[in-house]
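This part shows subunit A:
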Amino acid sequence: MSMIEFKDVEKYYGDFHALKDINLKIDAGETVVLIGPSGSGKSTLIRTVNGLEEIQEGQLIVDGFDLHDPKTDMNKIRKNVGMVFQHFNLYNNKTVIENIMLAPRLVLKRDEAENKRIAMELLERVGLADKANNMPSALSGGQKQRVAIARSLAMKPKCLLFDEPTSALDPEMIGDVLKVMREIAEDSDMTMLVVTHEMGFAKAVADRVIFMADGQILEDSSTEQFFKDPSNERAKKFLSQVANH
Partner candidate 1 sequence: MTIFNHYSSLFYSGFGYTLLASLIALVASLVLGTLFALLQLSKKRLWSGLGNAYVQFFRNVPLLIITLFFYLAVAKVIKMTGFVAGTVALSLYTSAFIAESVRAGILSIDKGQMEGALANGLSYGQAMRVIVLPQAFKVAIPSLGNQFINLVKNSSILAFVGGLDLMYQGNLVAASSFDTFTSYIIVGIFYLVLTLPLSYGMQYLEERLQGNR
Partner candidate 2 sequence: MEKNKKRLFGITASILLVLILIVAGFWAANRAHENRMHQDTLARVEKTKTINWGVKTDTKLFGLVNTKTGQSEGFDVDLAKALTKQIGKQLNMKLTATFTPVNASSKVQLLKNTNIDGVAAVMTITKERAKIVDFTDPYFPAGNSLLVKKDSGIQSIKDLNDPSKTILIALGTTAADTVKKEAPKAKVLALQDYASAMQALKAGQGQAIVTDNAILYGLVTENPDYHVVGGIMGYAPYGIAFDHNQPGMVKESNEALAALKKNGTYNALIRKWFGQVQGLDVSQLEVTQ
Partner candidate 3 sequence: MNDFLNALTPDNLGYLMQGLWITVAVSVLSIVVSFILGSVIGIVMFEKIPYFSSLVGTLNNIVRNLPLLLIIFFTYFALPQIGIRLPVFWSTVVAMSFFEAAMLSEIIRGGLDSIDKGQFEGARSTGMSNRQTMMYIILPQAYKKMIPPLISQLISLVKDTSLASGIVLADLTFRGQVVYAQNSHYIVPILVFMTFCYFIANYLLSLLAKRLDRRLA
């Protein structure tokens, strides 16, 4: 069963054609990495999946719901689709643990004791149990991003979206975040769609790699195939440039 399905999707920002004829299917449990030069539409694409961006044409089916249908309740979908952002977007007015507990309390009406237990468990898993009562402003970037991941996991989503989760971090922070992400990919059956420039992570974790440029999907192949011999010329060029760095 597919978790995410794009059918002939088109997206415009005014006159700018941001996504062109996107057709893409991601099965439940798959880990897919989305790469491409900046401005290629990767972020736009991932943001459409939980409705932060609207599409203008085509069909986008997530977890069985058609997002383009105005009758669809976005809140229902977002319950099952978590997202981790480039700039973390932690709630500035809440402590670390409150950041994690808020949505389960308001949306899932999770029992308070249970909520706290799960939140602490998650904090331990990302290695930040001692920061539970700090404000986000007291954390480093890498710590913030790990809290953001814990916050998404607390909703027990079926699908998790990562929008360049490490590109705003100092190099020495990246490892910790990637480690957490890899653990999630390995020990759960969660669907993951990751926009990243970390080729090492892609190679190690992804089932499939999708290459985008100019709002189009140019290559969609298995990880092994992609890194060995991409069929698309631009993908080849991109890979060689990234490898040189």
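The candidates came about this way: all candidates are chains of the complex that A comes from, given by their letters.
Operating definition for what follows: a residue touches a chain if its C-beta (ideal position, glycine included) is under 8 Å from a C-beta of that chain, and two chains touch if they have at least 3 such contacts; residues count from 1.
For clarity, every value in this text was computed on a predicted model and none was experimentally measured.
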Going by the contact definition at the top, pick out the neighbour of subunit A in this complex from 1, 2 or 3.
-> 1
Tell me, which parts of subunit A touch candidate 1 in their complex?
-> 50-52, 74-75, 78-79, 81-83, 85, 87-94, 102-103, 106-108, 148, 151-152, 155, 161
